[in-house]
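Here the complex is missing a single protein chain, while all its other protein chains stay put.
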Amino acid sequence: MRRLTDDENAVSISIGFILTFSITVLVLVTILTSFYSLMDQAEQTVMRDEYEIHGNDIAVKITTIDTMAGNAIRSGSDIGEIRYSLSLPEKIAGQTYSIEFSNTTNDIVFASEDRDETRVKIPFSTEDTTVLPTTLYSSKSEYSIVYNPDARTIEIS
Amino acid sequence: MKKFDDSAQLLLIAGFAVGVGIVVLTVMLNNVIYASNIASESSIDTSRYDIANAIQMTTEACEDAYQYSINGSHSNVDNGTFRQYIETYTEKASENYGVTGLTFSCQPGNLSKAYFTHNGLVDGEDNWTIVKNINTTDSFAISIPNTSLLSNESNKVMIKVTNTSGNTLWSMELYNSSGNINITVSGQSSTIGNYQITTSGAGEINITGDEIDNSDVSPDFDFSNRTAGHDYSINIINGSHVVGTYSISGNLSTGQPFSQARYWVVEPTISISSREITVNRTVPVSLPGGIK
Partner (left out) sequence: MPDKAKSGLKTDPSAQMHTLEAVIAAMIMVGIIIFAVQATSLTPLTSSTANAHIEAQLQTMGQDMLSALSYSSYGQDSQLKEDIMNWDGKEYVWNGSTYRSTNNQNKTTLNSSFTDILTQIAVPRGIAHNVHFSWVADNGIVMDKSYIYNGDPSDNAVMISKKVVLSDTDVGNTSDFIAATSIPDADSSTGFYNIVNVKMTLWRM
């Protein structure tokens, strides 16, 4: 038994060195790869939450315009103009994104460029007006939500 | 070799353990900091309250301005005094709104004759209720000064008194027949009387006082008798086909007195704008509205 533990016959320095070195490199690479996927996960969570916040902001503004318009229509007042100026960041988590308004499903859909996992749908509700369906791109960064009294529609551009 | 290998392995393992520990800690801490830092979720947008406040204030200002512009009777109104009041009001209101970051402006417009629609404008609601749940009416009078604005028989204007179950207790139909106002007053099932106001008449009908143009009518309109003991509401049908004034006062079934009139209507335009929102709308105001 003692001979086994003290036996250094098969020990070769260069192979020992190569083995240690390659194992170290492998472990390093694995850890670095896992870093990147963790970061990716965190980024996606951030994007989804930010989209929800901005989407809710837009939905509240749409509902406010709808309430004001409905109120005016019922009392017989004429509305000259209702306009909201909206400012959204150009890039969220380093990626540009698109905002789509759909009046068939009454949803605002936020999607970043290539990832499907970061699509977020925020519902909005209008009673007396309709929102014209459109798609906006985040590079514009300054938008306006305008009410058109003749057609009773809300246009976002 | 063995001793050094041991401590090298231990060092490396320790290094990796520390590294992984820091990574895990950072990611967790990141999520915690992040989760509690979303503030814009509850954005407080007060613009709709400011606008509602502005509309309410403008309505009150118009009603008060009207009280100061009456020269003896409601048909004699000084437009100049009215405008002056509203101009002073607009100036003070813009100063007040300016302090909070909103620009406010108001164009008064002129007083115009009111249609019998809900808001007094020609495109207002045709069929509406003046007062609901009335117990007794002390006085009810209408006047139609300009017959040419009254429609003919195909578009009769009707003042209908209904009780809570929807039955008509009393009704008055008015229409224009070649310049004269033809009035038909009916009760629940039968006609009470037919009257006519000629083109030379002033068109004043005192319903509770049973008078047309200050002279008694026969048979009486019988308003108070037909409505006594009931909880009723007074409705107008086809109100956009007549221009005139009305005034009514009495007691509701809750015991509270009520008093309303409309002689004129004015439509000021208010516009409010801030960095975020711009709103521009008109506010139709019935004058004098409620009478204190």
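All chains are identified by letter, namely A and B, in their written order; residue positions are counted from 1 within each chain.
Heads up, the rule we're going with is that a contact is a pair of C-beta atoms (placed from the backbone, for glycine too) under 8 Å apart; a residue touches a chain by one contact, two chains touch by 3 or more.
Note that this is a predicted model, so its numbers are computed, not measured.
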Full-complex contact with the absent chain, from B:Y89, B:F140 or B:Y263:
B:Y89
Interface with the unshown chain - residue positions in subunit A
8, 11, 13, 17, 20-21, 24, 28, 31-32, 35, 39, 42-43, 46, 50, 93
Considering the entire assembly, which residues of subunit B contact the chain that has been omitted?
1, 4-5, 8, 11-12, 15-16, 19, 22-23, 26-27, 30, 33-34, 36-42, 44, 46, 49, 52-54, 56-57, 60-61, 64-65, 67-68, 81, 84-85, 88-89, 92-93, 95-97, 99-100, 258-260, 289-292
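In this section, only the chains that are shown with their structure count from here on.
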The answer for subunit A against subunit B in the complex is residues 8, 11, 24, 27, 31, 35, 38, 42, 45-46, 49, 52-54, 56-57, 60-61, 64, 67-68, 72, 75-85
Subunit A-facing residues of subunit B, complex:
1, 12, 16, 19-20, 23, 27, 30-31, 34, 38, 40-41, 43, 45, 47-48, 51, 117-119, 121, 123-125, 267, 269, 271, 275-284
